[in-house]
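Before I ask anything, here is the structure I am working with.
Every protein chain of the complex appears in place save one, which is left out.
Labels A and B are assigned to the chains in the order they are written; within every chain, residues are numbered from 1.
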Amino acid sequence: MIQEFKKVWKQYTIGMLWLLGLLWPLLGIHSDGTMTFQTTFTVWTYILAGSFVCLMIYVIKGSGSLKFVADPVSRAAGNIKTTSTALPTWIWLAAGLIVALIYPQFADRYGTDVAISVLLYICLGLGLNVVVGLAGMLDLGYIAFYGVGAYTYAILNTVYGLGFWVCLPLSALTACIAGCIVGYPTLRMRGDYLAIVTLGFGEIIRIILNNWMELTNGPNGILGIKSIGIFLPVFENGFTFEHFWMKKLQLFYYFALGLAIVAAICVHRLNFSRVGRAWESIREDETAAELMGVNTFIYKLLAYAIGAIFAGLAGAFFAARMRFVSPESFTFLESAMVLCMVVLGGMGSIPGIILGVAALIALPEVFRQFESYRMLIFGATMVIMMLFRPAGLIPAKRVGTRSEEKEG
Amino acid sequence: MSIQPILELKDVHSGYGSIKALKGISLKVMPGEIVAIIGANGAGKSTTLMTICGIIKAEKGEIYYAGQLINKVSAEKLPTMGLCQVPEGRRIFPRLTVMENLRLGAFHRDDIDQIMKDIQHSYEMFPILGERKKQQGGTLSGGEQQMLAIARALMTKPKVLLLDEPSLGLAPIIVQQIFDIIAQINKEEGVTILLVEQNANLALHAASRGYVVETGEITLEDEADVLLSNPKIREAYLGE
Partner (left out) sequence: MEYFIQQLINGITLGGMYALIALGYTMVYGVIQLINFAHGEFFAAGGYVGAIALGYFSGIGYMETHPVICLTASFAMAMAYCAYLAVGVEKIAYKPLRKESRLAALLSALGMSIFLSNGLMLTQGVYDKIYPSELFQGRFDFGMVTISYLQIMIVSLTACLLVGLNLLVFKTKIGMAMRATAQDKTMSALVAIGSNRIISLTFAIGAGLACAAGIMYGLYYGSVRYDMGFVPGIKAFAAAVLGGIGNITGAMLGGLIIGMVEIFGAGYISGEYKDVFAFIILIGVLYFKPNGIMGENIDDTRV
């Protein structure tokens, strides 16, 4: 066992010494011309101890000494897997739906709040999945469409007094137009050129939101957005409808759930349609797709437009729920987050994305009490996840089985 | 047998992920000879060479070079030991000049004077390269690239040269030239050559011994003349 993991230990030792060398200049050299070693060593020892425990678990697991724990676990996992394939999919879907429907009855306010974020990000993740996972175009400015949707509702509502239900399709429409505007010039570009241009567009839209004082109120954002208005049947004096402003969190939850379900169904249907196959062919080999008669121009634009529509819908909902929008919510980091969720969960796979979103939203919530370490842990987790599961948590079945790879 | 083989494979298995390309290849190359490996597309010829060179790791079996086990030696160490490959498709560095391509062949060597002499020697052997020494590798024609690839490999001062499909995509007259050069390298410089070819006729005429590979296994091995007169070979690989 010691022999087997000699390499691991050697690398670990080198890594830890490297870390010590990195930490000391940052923690140990002071501007008053003194050098200290105490803090560096304390911090380093903490990290050393923490990572040592993790590595120990990894090594013991690898060497098979944890069989008495790992075996039942893996057997249970295997059982779950066989049952999950044995039972028809609709049972799982129904079970998931029922859990989702009764969830707010059991969760507290905080829990429901987190769940709403999760559903919102599922919607965003599914939209981005159309662009990245299905059509294979790396989009680093996706959150801009979310911003466009949110600001459309915010402006139409505060300036023109339009209601949510009118604005919802309008938000989707403006986001869609924005998607086409971004999509059009980028259609000739491939690979990483596309990535930087979408990033650039994302930043441009954010900067415009930040600086166009007359329209968007700049960095201060727009306040006083009306919530979602709904008509509820009232039976007091006969049968009438009465107009309510949605205030209860649970109603928002159900709305978000509906949005996420619609998005999931759309993406699923699209994936297994003629359009989905066209996207797949563009993703795997654009030149070949073009030669086979796929109109790559239209389909790529369509991918942008559809991705943007989901973001626009989610954006309008976001504005209605927060009742406040500011450019702060639409930074590159958000785009990166959504991309992370998609890739972490498994590109092109809907259950994967749902899991990815849940992991990335829930994880920072768990570390809420270590507020300042949250993003540090988040970054480290991203790296570690990629190192261990580079294809995502639930990889899609149709991604990555290129013909040439199969034949070898 | 008194002479040790300079290169020997014993039951080598390797592949790409779950796909097994080699299912137990065993072969011997004696110092100073030309050995040909022939076989159809996808039989595992190129994989054999890539496994010898350590680009693909052997999963099972042993590879001996000059009596030394080289399974675990990393790919970039082998050229310094005198084992060099001219890979399939030539793989010239397209945006480096002919001169730079040749200099890179001698990357591990520090004897600058000798390197310069060797480069001059390559230009004598392949006059066309001398004419184009300032040109980028990617702009050369297929035959010129093949010559450059061989010249570059010779810059490493190999004892054993592995050649992968030197005739691929070249006009017959160029192919003849290349094979003349191969024979010349073998005779004059004393370089042992392991040749992989689809063109069985050419390969077996150039070589002294041959191996036939089918779906990752050696199905036949013999003297080249014997293989050439083998009716099965004639039917399967020589189109008769």
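Here is the rule we go by: contacts are C-beta pairs under 8 Å (C-beta built on N, C-alpha and C of every residue); 3 or more make two chains touch, one makes a residue touch a chain.
Source: prediction; values computed, not measured.
The chain omitted from view is touched by exactly one of A:Leu126, A:Cys167 or A:Leu199, namely A:Leu199.
For the chain missing from the display, the contacting residue among B:Asp11, B:Glu59 or B:Glu76 is B:Glu76, taking the whole complex into account. The omitted chain makes contact with chain A at the following residues, 15, 18-19, 21-23, 25-27, 29-35, 132, 136-138, 185, 188-193, 195-197, 199-201, 203-204, 207-208, 211, 283, 285-287, 332-333, 336, 339-340, 343-344, 347, 372-373, 375-376, 378-383, 386-387, 390-391, 400.
Residues of chain B in contact with the chain left out of this view: 53-55, 74-80, 84-85, 87, 91, 93-96, 100, 103-105, 107-108, 152, 156.
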